[in-house]
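Complex shown without one protein chain; remaining protein chains in place.
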Amino acid sequence: LHGIIPPLCTPLTAGLDVDVASLERLIDHLLDAGVHGLFVLGSTGETAFLPDRSRHQVLQVAIARVAGQVPVLAGCIDMTTLRVLDQAEDALKAGADGIVATAPFYTRTHPAEIDAHFRRIGDGIGLPVYAYDLPVSVHTKLGTALLQDLARDGVIAGVKDSSSDDSGLRALILATRGRPDFSVLTGSELTVDAALWMHAAGAVPGLANVDPVGYVRLYRAAAAGDWTAAAAEQNRLAELFEIVHAGDPGRMGGSSAGVGAFKTALHLRGIIDCPITAPPQIPLNDTEIARIADTLHRVGP
Amino acid sequence: LHGIIPPLCTPLTAGLDVDVASLERLIDHLLDAGVHGLFVLGSTGETAFLPDRSRHQVLQVAIARVAGQVPVLAGCIDMTTLRVLDQAEDALKAGADGIVATAPFYTRTHPAEIDAHFRRIGDGIGLPVYAYDLPVSVHTKLGTALLQDLARDGVIAGVKDSSSDDSGLRALILATRGRPDFSVLTGSELTVDAALWMHAAGAVPGLANVDPVGYVRLYRAAAAGDWTAAAAEQNRLAELFEIVHAGDPGRMGGSSAGVGAFKTALHLRGIIDCPITAPPQIPLNDTEIARIADTLHRVGP
Amino acid sequence: LHGIIPPLCTPLTAGLDVDVASLERLIDHLLDAGVHGLFVLGSTGETAFLPDRSRHQVLQVAIARVAGQVPVLAGCIDMTTLRVLDQAEDALKAGADGIVATAPFYTRTHPAEIDAHFRRIGDGIGLPVYAYDLPVSVHTKLGTALLQDLARDGVIAGVKDSSSDDSGLRALILATRGRPDFSVLTGSELTVDAALWMHAAGAVPGLANVDPVGYVRLYRAAAAGDWTAAAAEQNRLAELFEIVHAGDPGRMGGSSAGVGAFKTALHLRGIIDCPITAPPQIPLNDTEIARIADTLHRVGP
Partner (left out) sequence: LHGIIPPLCTPLTAGLDVDVASLERLIDHLLDAGVHGLFVLGSTGETAFLPDRSRHQVLQVAIARVAGQVPVLAGCIDMTTLRVLDQAEDALKAGADGIVATAPFYTRTHPAEIDAHFRRIGDGIGLPVYAYDLPVSVHTKLGTALLQDLARDGVIAGVKDSSSDDSGLRALILATRGRPDFSVLTGSELTVDAALWMHAAGAVPGLANVDPVGYVRLYRAAAAGDWTAAAAEQNRLAELFEIVHAGDPGRMGGSSAGVGAFKTALHLRGIIDCPITAPPQIPLNDTEIARIADTLHRVGP
């Protein structure tokens, strides 16, 4: 697993159902840009907000539309082991190429329990498991030593690191060198060139929904050793990322502003029909939408 | 709603299925002691660890066994609004008398979103809604002003306060005085007498699974104005609560030690067949179990 | 040590010097009300904001003015052991009756280090040491077992519990029963009756600067076993405590609003000359001051 693997947004209808036509257009938009994989049902995909029936539908639509052109990873986001295994079984049946799971959350936990959690998931499901390190949601940071143990024992096939902890990312990459079957992916939008420089296998940037061409260009430049071009592209994408700050933090949480911005941009570009986010997220207002339109106009894509 | 409302443990078989016979014996044990209600699928009930099919089964068994003798509240614990509503619909169909829901978790949130969350749940379900304040799990504290607004507008019928924040509990009770239809319940094991003294409507102590007679005795003493007897009983129960510290925090998280202790005590007393907790919780070892047996022997029940 | 021990506010001049005349009037105001001790240089005393020369001056003025009528405890608030010992030496020389110290802060710490910290302070200073449990500032909660060990070994003479954790307070009181020389004091404004009910030795409520008569009346009622009168007084004081919510949390932090409210009330009542708080705290505006005046007018003192 390598390259640009966008965490797919989930377009919804005004009635909060999955908007299948928009979802298919979004997938085509990403595949046309040359992305190297898709991660469905991650945070950017509002997996925490979707009922199980919508999760299931997203999986089926995405896997059918991708039709094997690139690998599809399925987020199996739930509180503890047995619940994650239920989600994973659904992903397996739908035909996913791998699953992504976090440490236990909501419940008080312990490193020994996190270890047992991943081992039971790895044993219970015949698919590669990627550990999702997202302390802002899970309220636990996956330690380098724990991940290294799980990697050594073949329990996990990689890590999606959305911890924004560059030192931890570097330590993990160094600790798993010489393991070509193990993929460290950064979830950051702003430091993809630096992560690739450190030999990360790829990136899972939410902003790649909006500008997949830019991230693919960045990745190809880095792969070709043209780090100056990679940095220039990264800097442009960093400016584009300003759209996530359009939503007023006095009115809404970070998910409303972040996923709301991606969906608004996709709507403004005509790729999805409706920018609505699932409740209880707060919609962006006209001023905030205008700010996003300005940024899109100014820095592309 | 008032009095002692134990958060029901969920006995499991070695194969991790719901142990129906043990569950029924536990319910009888609590009803025989004179408890005033039951809260199923709370933290003590391992709701975060149970697959949906087990959650559903627990609800059905409990409601059938209680058969209307006392109210049954159903925990509807999930990340965000639509997912909670799915859980609530299941509780409604099963015949619960009310539901218990937290603020959104896993996702970054905002007070305006928490407000919208409870209002949509309240609108969407024809059952009383109790707000569950559990910052240790949810990583957000429900503010007094927010709860007061929701109470005033009839969105919520009460609060289960497991925040261990005595000042917040007092402020909420004072803010909802003269609202006999609004119940503030403490989730604390150790301060039930003090909470009742502050005019809390009742308590939801996990330890009441093990010693329901003690908590009912405490409640009755307080209701009769015999605060000295209430305090004496509370002090005995505080000693009994030491069982939750038997599990080594170097080996396991707080849920493994806490729920593990309650289930071990129920097993030692012959009420449930198997003390197992759901994965990835760590089982207590023989030394830890012996410590629990000693405490049970020394301070009852 | 027992009873009502207000954490003394530190009146400042517009030039940010200690306002000695106002400080003496405030001390007289508290002594006249019958308080049982004074805690100088706590959070309410803006100790975190005062230069060492101001801290020193406050100590000297307070100890001279009290002149042995009641015990004076000195907050020795600094990051680690040697720095606390320097503060403690200053308190010793000034004639304080005991010192109050927190766990190490700013630096990453460990229970073994917290234990070593208190032991070294206890050894190094010929004064009773009170442990100050204030997780909101220190970002560590003092555990019951640790405090119990320190109490057993005579390292600490008591605890000021400002953690708002009622269960921890109860557990500590039960763990130190039969130790008349060990004082558990609550730092809460809203639950003094409940804490006394649990056999806390006393309370250190910031609001007692504003209404010492009320808190002394509450304490005396409780001491006389008239718990109904104690609760009635507590409820009135809880309404008065609303003044700390006058400051807009969108504009300022909790210290600006809390200490600012106490000082504004003292200024409105003519006890201190100037309500200014030390930088970078944000001053209350006219609307916020008017709200405090209204509350004072409505519920006393």
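By written order: A, B and C. Residues from 1 in each chain.
Throughout what follows, a residue touches a chain if its C-beta (ideal position, glycine included) is under 8 Å from a C-beta of that chain, and two chains touch if they have at least 3 such contacts.
The model shown is predicted, which means the values in this text are computed figures rather than measured ones.
All shown chains touched by the missing chain in the whole complex, by label: A, C. Residue C:Val136 is the one among C:Ala21, C:Ala64 or C:Val136 that touches the chain missing from this view. Here the missing chain is touched by one residue of C:Ala64, C:Met79 or C:Ala290, and it is C:Met79. The missing chain lies against chain A, touching residues 164-171, 174, 188-191, 193-195, 197-198, 227, 231, 234-235, 238-239.
Interface residues of chain C with the unshown chain, by the touch rule above, are 16, 43, 48-52, 54, 77, 79-83, 86, 104-110, 112-114, 116-117, 120, 136-139, 249, 251-256, 278-282.
Simple rule for what comes next: only the chains that are shown with their structure count from here on.
Taken as a contact graph, the chains are arranged in an open line, each linked only to its neighbours along the path. Central chain assignment: B. Criterion: smallest distance from chain C-alpha mean to the mean of all protein C-alpha atoms. Centre-to-centre, using mean CA coordinates, chain B is 34 Å away from chain C.
Our note on geometry: chain A versus chain C, Cα centroid distance of 48 Å, whole angstroms. Counting partner chains per residue, chain B has no residue touching two or more of them.
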